[in-house]
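What follows is a set of notes on a single structure, which appears directly below.
The complex appears here without one of its protein chains, the remainder shown in place.
What follows is chain A.
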Amino acid sequence: MSNNLTGKTSIIVQSEDFSVPDLYSHLASSGDTGGVVMFVGLVRDFAHVNTSSNGDSNAVFELEHYPGMTERNIESIVEDAFQRWPLQAVSVVHRVGKLSINDQIVFVGVSSAHRAEAFSACDFIMDYLKSRAAFWKKETVDNKGKWVEAKDQDELSLNRWK
């Protein structure tokens, strides 16, 4: 839960929202950074209720994690990315707990001397976050809860990095 933004790697699992500009300034602050690639994931409108006139819906989105293991999973994914590409800094923030439609859920930011490495590393980290980090999503509409099932496609997309 600590908001430690020093060093090359920052991994945060928290219930609070995050500030993309703050995360960006940190990633951009390294002297030899040539570019920063960032991905921000939002809670999709899974219930199709969040129309312009209906902001007050019965849709609840929850994220559960395994404290300790989740952070270790992300650390290992980020270490892997540092092994594969020459990166300056990596920042990952993943939210847990109750979220609403359109809320920010995940941030992955990578800074590197060159664009291609930063794009690849960001893509790689997101792919592995989906299939190798201990998080579980639950969608509840009108008090009917459903755990999101893992998609075969998410596992298959890891083959791109083998």
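Simple rule for what comes next: a residue touches a chain if its C-beta (ideal position, glycine included) is under 8 Å from a C-beta of that chain, and two chains touch if they have at least 3 such contacts; residues count from 1.
Here is the rule we use: contacts and distances are computed from a predicted model.
Hidden chain, UniProt protein name from the list "Molybdopterin synthase subunit MoaD", "Peptide/nickel transport system ATP-binding protein", "Sugar ABC transporter permease" or "HAD-IIIC family phosphatase": "Molybdopterin synthase subunit MoaD". For the chain missing from the display, the contacting residue among A:R72, A:R115 or A:R160 is A:R72, taking the whole complex into account.
Within the complete assembly, residues 41, 63-66, 68-70, 72, 94, 106, 126, 129-138, 147-150, 154 of chain A touch the chain that is not shown.
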